[in-house]
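Missing here is one protein chain; the remaining ones are kept as they sit in the complex.
Chain lettering (A and B) follows the sequence in which the chains are written, and residue indices restart at 1 in each chain.
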Amino acid sequence: MDFSGVISNHYGAFLAGAGMTVTVSVVSIAAGMFLGLWLSFGLISRNRPIRLPSAAYRSFWRGTPILVQLLIIFYLLPEIGLDVPPVAAAMIALTMNTAAFQAEIFRGGLLSIRPGQVEAARMLGIGMPAIRVRILIPQMMRLVLPALVNETISILKNSSLISVIAVTELMRTSQQVVSVTYRPLEAYTVAALIYLAMNLVLARAGAWFERRYAAAR
Amino acid sequence: MEHKPVVLVEGLHKRFGAAHVLRGIDLAVESSRVVCVIGPSGSGKSTLLRCMAFLDRYDEGRVFIEGRLLGYREVDGRRVPDSDRNIDSVRSVIGMVFQHYNLWPHKTALGNVTEALRVVKRLSRREAEAIGMETLAKVGMEEKANAYPARLSGGQQQRNAIARALAMRPHVMYFDEPTSALDPELVGEVLEVMQELAGEGMTMVVVTHEMGFAAHVADEVVFMDEGEVIERGSPDDVFKRPRSERLREFLDTWRARTI
Partner (left out) sequence: MSFDIDIMFRYGPLLLSGLWTTVHVCALASLLAVAAGLGVSVLYGLPMRPVKLLCRAYIEVMRGTPILTLLFILYYGGPSFGLTLDAELVGIIGLGLYGGGYFAEIFRAGFESIPAGQLEAARMLGIPRRLVVARIQIPQMLTLIIPPSTNQVIILVKESALLSIITVAELTKNTTQMVNETFAVVEPYVAVALLYWLLIEGIALTGGALERRFGYAS
């Protein structure tokens, strides 16, 4: 085994790959949060024409493999005349996917807020948009933070799949390292350790948030 | 000029599915009067108050707030649901206090009071906080201004909720069993605040189980059972000279319980 050779000759490539992994994941999680918030209010809407399409969206994006979703986005967008670079297709697919999972997390958080709080706000004349932004979302975010951290870990791991559409993130980078060193065990183990390190940091942050808010309640 | 009560309820009916919970309620609340609604659990008194705020929609009859119909518009003699904007506008003179306080746990005592001042009345932070502190002082909560609801006792939370409603300068206050969720030793501080408000001439509708409060503070007591008003009158009439069997029974059980 030759870990030192693989690492010392290619650490720059591994770092760049990890950087791409983080960038794609952060962009997808953030964009997915925006989309997921809208979707979560759609899921609890009393209005059927809003609720049913929201539920259908959730069902598709939670009910099919993310690899298939990625391939669909990558091959179907050109079919309808949208030529996007692989990295954009990757971000779109991950965003659409995490939006469905985040929406479900948010929905759970919203349902745990007592309806009386909304009634009190309505009696004071506060409109629904302000109730969402100032009363529901801030409370819900605290409740769902641990689940959100788990979803972030999940997206970080799933971002390894975008290597199949030739985005040079961490996984793709390690494949490239293998193709010049012929050392698959070492290269993939290095990749695994980098993923592990990033996820352990995230999990730690999640546990810290959980303790903090558990104490505040 | 035509005389208008602050709140006028005419022939109100409300059904939840097959359950007919309000069966033709009439009620008029004149300015500066305190009306207490009493009755056994499930008599419909809380539903009545919620319909008078249009938190629950009523099926038949009308609720007027200072002469304006609440919740519906009449178009060519037919009734259509009113827009949220109009409902908010008619409701803006009502302040409401709930059994479970319904404070927002992510905001401080002061933050709960200033929220609507900022968002609805669009006051600056300084103005809102000045009014907020003044109102908190009125309910004896100025020292707890920066505490979050989780750190407040039930009585403090309910006084906080009263301040939240008062800060909007309502013309009438609704209280929906404001002391029912409180430990017995905390009931007094909330009733005191309410009594003080009544003394200042606030128009109030109070759904309550506190017979002592109703007897001392109310101008009119309304006794409800099974969705109907059975008796109404001055506290003396209702508590000392009950005419109906149902009211006598209700008062007897209540006395038996408090001894």
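Going forward, a residue touches a chain if its C-beta (ideal position, glycine included) is under 8 Å from a C-beta of that chain, and two chains touch if they have at least 3 such contacts.
In this text the structure is predicted, and so the values were computed from the model without any measurement.
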Problem - Touched by the hidden chain, restricted to displayed chains - result: A
Handout entry: Omitted-chain contact residue, chosen from A:Leu15, A:Ala30, A:Leu52 or A:Val68
Key = A:Val68
Problem - Residues from chain A at the interface with the omitted partner, ascending - result: 1, 59-60, 63-68, 71-72, 75-76, 79-80, 153, 157-158, 160-161, 163-164, 171, 174-175, 178, 183-186, 188-189, 191-192, 195-196, 199-200, 203
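Just so it is clear, only the chains that are shown with their structure count from here on.
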Exercise for the section: List the centre-to-centre spacing of chain A and chain B in whole Å, with centres computed as mean CA coordinates. Expected result: 46
Completion exercise
Residue positions on chain A within touch of chain B in the complex are 114, 116-117, 119-128, 130, 134-135, 138-139, 142, 216-217
Exercise for the section: Would you pull the chain B residues touching chain A in the complex into a rising list? Expected result: 53, 55, 84, 88, 91-92, 94-96, 98, 100, 102-106, 115-116, 119-120, 148, 150, 161, 164-165, 168
